[in-house]
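As you look at this complex, bear in mind that one protein chain is not there, while each of the others sits in place.
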């Protein structure tokens, strides 16, 4: 806020075992690097005994000097600490099948400057969405998946992740289940949108189930991908009210809007480094 | 609206097998009884093939004359039809255990004229809420329930329902499971509030489960009571957003508000004759 | 619902002075044309003394036969009545300036089959959004507007409305004020999205005003265009929660989402013939 304009805007996140002195030590390093806090939040988890912190600051001495100042603190407190230039884009690979709504929204918002991500490549097991990718000038790679080619397809994905220096994989209605091994490789770096208000209606046909049950709200859930299908740490959920005259097909259409905004929010929070993992739950500093 | 002030305000609901001519026939009887429609809604269910209708009207010839005019229509179309003086209070027996929030809200709103119900009697398996009942001048009957006395307790409830001419039983956080036989007796006339967003987290400890799972929204569900526990036709659901720093105890506290407003809405709609049963789903004309 | 598959799906809307017998007369014509009601709603306005009705039906004898049957009813009750093949697309001209969010959403949803409109042409006083129109294969007409050319520009718009047989004009963040005469010409056929929760913060810079005032919710309002700027009949409003750390620029970004979904909803309801004008208020049968 009050930092002179030459200061570097920095976002810092950390988690570590909880004990006294964490914030004092971190802000000491910040002060030593001519840092001033714009906004910050901290939280100590009763469940896991870990402490979480996120800081937006302006740092006069620059990011590298701050990293040096923090090094002994990181070691002393056994921190998982990350430092980013504030607003630097998260390199994001998007996986899709045939439904366009989530992809269209992410591309539009990235282009409009509303989402701090770069999208170097889109991967799909179908070709339907290639024209949309082309309109936004994003590489589109068709990687078909069959039972026989699944391993090869996942290897291709790994190559693309490496080649494009990808930080985040977003499954934007990608209708294939990832292998346990791939889930493990992408732990904490892959977000899926599930088209139900989990844990209700797991599986492939949630809207049909919701209609059958006669619920009055339907929802969507954005979560980190884990080998336990539909059981990963939840980042965001949202709902929309439905009425008796809505058929299952209407729920599908209405659900698309909820899926779109739930995934968008989860990706935005992740890309702004607002989501931290606390075992199988998430800490979100919104 | 335009009816002269001597006309009787009437609310009509019906359901019957769907076929052409239903609305024409009903509105013909209305016209013949000097009726004018204030507001009405109709719906044909694709799932069950039944037709549903609700009408608010002013009837110059009065309710009994309208009933006579409707009699042949009811027979011709095999209708389940009900007629009420608009706004006439639904006689409501409330069952509670120890938690006061739902009861307090229902009593307050009934007294304030915000809910078209009368509450002749409150039944509880505990005595904690007797003073609250006394403040509102409502009879409070303590009916303890143990495994040994359960049948007798339910018989006592049946007596109270009969004695007080009860139209509706509301389980306002009543923590006993009703027998299958009592559920059958009260079919379509008993509303329960479940403290989760069904079908998630069935059972007795939904908030602990929700906290454990790390969901970002918690909810409540008001439904008609059936022998299938937590599976009755849903009338209303609502949710509230929770955050990582909310402990399970916080969810319980926040959930109380959602329970309160969800149950209140369901009772209001039922008492205004806005809820019709379509097999195991509900039609709600709000 | 139960109509045989050869029946025509029809949507009917009407308004007329309220008096007994309206629904009976209309449903009589429906029955005479082998019609069966799928869903319907009626409302008598206390404020204006007018009666409103909307029907979705299947009609065995077809739309023209139904129109014939209704003719004497229309005359008898002095009805404004409209009949449409259910789901037939509303021909929609979209006007934009430079902001893409509303246009992108409407084009995407039209293409995805989520909005019963056709978009024959997009008109803009800028060229920024021409590529987006081109991607969706929609004609894009650049009509610059200056103080000197305003009349000519509005004449050009009238030509385009006539030429493309346009039913509805949507001002999707079009940043020019229409003349009183054009507003009158388009009465009930032009929808604007205003970027505030009207009547708060009228005028051109609502987000700056909202930030300055420290409100905790910001909103958007979709309304029919009238000569009274920002005073037309409201179709839909929505809000989003903001926090102290959101700068005015954040409100602009968050507001875009609310504008988008508020306009989308208003256009959908209009195109589904769910919105009827009751003087300067709207009746919405959702």
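Each chain carries a letter (A, B and C) given by its place in the written order, and its residues are counted from 1.
As a convention for this text, a contact is a pair of C-beta atoms (placed from the backbone, for glycine too) under 8 Å apart; a residue touches a chain by one contact, two chains touch by 3 or more.
As the structure is a computational prediction, the values presented were derived from the model and not from experiment.
Novice: The chain left out here touches which displayed chains?
Specialist: When the entire complex is considered, the left-out chain reaches A, B, C.
Novice: Touching the left-out chain: which of A:27, A:97, A:149 or A:212?
Specialist: A:27
Novice: Of B:181, B:202 or B:245, which one is in contact with the hidden chain?
Specialist: Looking across B:181, B:202 or B:245, the contact with the absent chain belongs to B:245.
Novice: In the whole complex, what residues of chain A lie against the chain that is missing from view?
Specialist: Chain A touches the chain not shown through residues 1-2, 18-24, 27-28, 30-31, 34-46, 49, 51.
Novice: Take the complete complex as the reference. Which residues in chain B touch the chain that isn't displayed?
Specialist: Residues of chain B in touch with the missing chain: 39, 100-101, 104, 108, 112, 114, 135, 245, 253, 256-257, 261.
Novice: Considering the whole complex, not just the chains shown, which residues of chain C touch the missing one?
Specialist: 43, 45-46, 197-201, 213-217, 219, 233-239, 243-245, 247, 278, 280-284
Note that only the chains that are shown with their structure count from here on.
Novice: Of the chains shown, whose Cα mean is nearest the mean of all protein Cα atoms?
Specialist: C
Novice: Approximately how many whole Å separate the CA-defined centres of chain A and chain B?
Specialist: 42
Novice: Pull out every residue in chain A that's touching 2 or more other chains.
Specialist: As it turns out, chain A has residues touching two or more other chains at 245.
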